[in-house]
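One structure is given here, and the rest of the page talks about it.
Here is chain A:
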Amino acid sequence: MSRATLLRLAVLGLLLAFLLSPQRFAPLFAPLTQYGAPPIYDQGNLLTLALAQLGTVCCAAAASTLVAVGLGILVTRPSGAQFLPLSRTLVNVGQTFPPVAVLAVTVPLVGFGEKPTLIALFAYGLLPIFENTVTGLRTCPASVLEAASGMGMSAGQRLMSVELPLALPLILEGIRLSLVINVGTATIGSTVAAKGLGEVIIAGLLSNNTAFILQGGLVTGLMAILLYDALAALERRVCRTVQLD
Partner candidate 1 sequence: MTPWRRIDRLGLLLSALGAAALVLLPFVVFKANRIVPGEPHGLFEVLPAWAAWGSLAALVLAAAVALTVPGAKLRLAAALLGVGVLSLAVAAAADALTPAGNRVVRVAPGAAFWLLLVCLGLMATDAITRLRPGPLARVLLLAVLVAIAGAALAHGTFDNLSVMREYAVNAGRFAHEVRQHVWLSLGSLAAAAVVALPIGIACHRLPRWRAGVLATLNVIETIPAVALFGILMAPLGALAAALPWAGELGIRGIGAAPAAVALFLYALLPIVANTVAGLRRVSRAAVEAAHGMGMTNWQVLTHIELLLALPVILTGIRVVLVQNIGMVTIAALIGGGGLGTFVFQGIGQTAIDLVLLGAIPIVSLAFAAAVLLDALAELTDRAPA
Partner candidate 2 sequence: MISVEKLTKQYGTTTVVDEVSFAVERSSISVIVGTSGSGKSTLLRMINRLVEPTSGRVLLDGTDTRSEPAHLLRRRIGYVIQGHGLFPHRTVAENIATVPRLLGWEESRIRARVEELLRVFQLDPLTYAGAFPHQLSGGQQQRVGVARALAAEPAVLLMDEPFGALDPIIRAKAQEDLLDIQRRFGTTIVLVTHDMDEAFRLGDRVAVMSQGRLLQYARPAVLLTHPADPLVSRMTGLSDRAMKLLSLTTAGEAALPGRGEGPAVAASASLREALSELVWSGAAGAVVIGADGQPCGQLTVAAILARGRP
């Protein structure tokens, strides 16, 4: 096993150990508290919160992927070509909107809880996936496409057997980017009462408990890094299969 893999497993192990039995780590966090405040977050189960946040992120990601890839395919077909310049400008403009703003605007419309977070994550997550789908589909080598048509494939078959598989590495990259941004936004979702690790950080901010803040921050950070890393490995695997440089 390479050093990197060992490091990853160690980090994962540490994270799981903390989530499963946080009280064991209490002595580590005790010096950060004042006036006998609890060193470990006790207003909820850390593992449940982590899983809830992960769940929200993955749900939103799944929905974004479906819609974004679908729109990406539409826009690169001849019938949708009219929408292509506009869609690229929208992607550019959309990237200037901070994810927080999207979340903030959704709340007054649908109320508090999971809903605004999901909607905001869905909407903001569309951008990277859509952009990468479009780029991936448009940079398919023309010679390959021509060969496929020459062999007698219909447009649909070409899409499924040639274009999408070749665009897959870029699409995965877009999904990975989207997921990482979403983990961050979901953390803020706790300010609108969505279940997640942001709750721990905010509780710490409200009660001036540095231990809480640090716990929340570290777990969220580690989760994001591990997720990013796992997806990068998946992407490399897929790239090797497709054998594009």
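Criterion: contacts are C-beta pairs under 8 Å (C-beta built on N, C-alpha and C of every residue); 3 or more make two chains touch, one makes a residue touch a chain; residues count from 1.
Candidate selection criterion: all candidates are chains of the complex that A comes from, given by their letters.
Remember, it's a predicted structure, so these values are computed and weren't measured experimentally.
Asker: In the complex, what candidate makes contact with chain A, out of 1 or 2?
Answerer: Candidate in contact with chain A: 1, the rest do not touch it.
Asker: With touch defined as at the start, can you tell me which chain A residues reach candidate 1 in the complex?
Answerer: 32, 82-83, 85-86, 88-90, 92-93, 95-101, 104-105, 107-109, 180, 183-185, 187-188, 191-192, 197-198, 201-202, 204-205, 210, 213-214, 216-218, 220-221, 224-225, 228
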